[in-house]
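Heads up, one of the protein chains got dropped from this complex, but the rest are sitting where they should.
== subunit A ==
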Amino acid sequence: MSRDSNYGARREFIVPHAPLPHADHHITIFSPAGKLYQVEYAIKCAQTTSGLTSVAVRGADSCVLVTQKKVPDRLVDATSVTNLYKVTEKLAVLMTGMSADCRTQATRLRYEAAEFKFQYGYAMPVASLAKRVGDICQVYTQKASLRALAAICIIAAVDEEKGPQIFKVDPAGHHFPYFATAAGAKESEATNFLEKKVDEFATYDADKTVQCAIAALQSVLNADFKASEIEAMLLSGDSSCHALTEEEIDGHLNVLAETDA
């Protein structure tokens, strides 16, 4: 994108302004202490800007992506507000961060997965997609012309060879597989909740996986949800990504309420 074909040579665009103190805070160059402040700020933006918390859990044969759904305005058509995107028939991503950046990132994920399928003839494995997106994010941390996208992607699918997988990709380009993970405003609290249950995940069926993810959200947000305030996507077995309906979410909420009470 920074290739300037008029001059036949590559030119990098550096933002043209007078040198500021703390330039290392302003663009992605190293600070004397070896930190990349802009990358840290981008991650902070992704965590805090939307105020939402997202949770993902991997069970025995399924994975679940759950997040809060907050509709900003009564006049907004709520069906157009979502952070869960189907990337391919069997692969979904949960985005957390700045709304527009999330949307662009999701489109890029779709493009990469489709391109892989076209080139190689088989569905892109989650691990490959996570690495690809991670590498793209890393490039933004090394070029001055584009900023890092403030979006944390939690990618999930039931892989043909490896079974259910969850990967988290952050604006710095880190991409790791997880048994369960969280992102957003209450990430650390949710992660603590999940860590306590990590030994049980391998025994969870699809329902239990969904309920665990919703329970994690409920406990860190100290809230009793209505089904319309959560959105959830279940990936299990051979079936395509299934976005849970309000009735199904209600069912799970009821089960949780009964086991608590």
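The working rule: contacts are C-beta pairs under 8 Å (C-beta built on N, C-alpha and C of every residue); 3 or more make two chains touch, one makes a residue touch a chain; residues count from 1.
One rule holds for everything that comes next: contacts and distances are computed from a predicted model.
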item	value
Per UniProt record, name of the chain withheld from view ["Protein prenylyltransferase superfamily protein", "Pyruvate dehydrogenase phosphatase regulatory subunit, mitochondrial", "Proteasome subunit alpha type" or "ATP synthase complex subunit 8"]	"Proteasome subunit alpha type"
Touch with the omitted chain, as defined above, among A:Arg103, A:Lys197 or A:His242	A:Arg103
Chain not shown: contacting residue from A:Lys69, A:Arg132, A:Arg147 or A:Lys186	A:Arg147
Residues of subunit A in contact with the chain not shown	1, 13-15, 17, 20-22, 25-27, 37-38, 41-42, 44-49, 73-77, 79-81, 98-101, 103-104, 107, 144-150
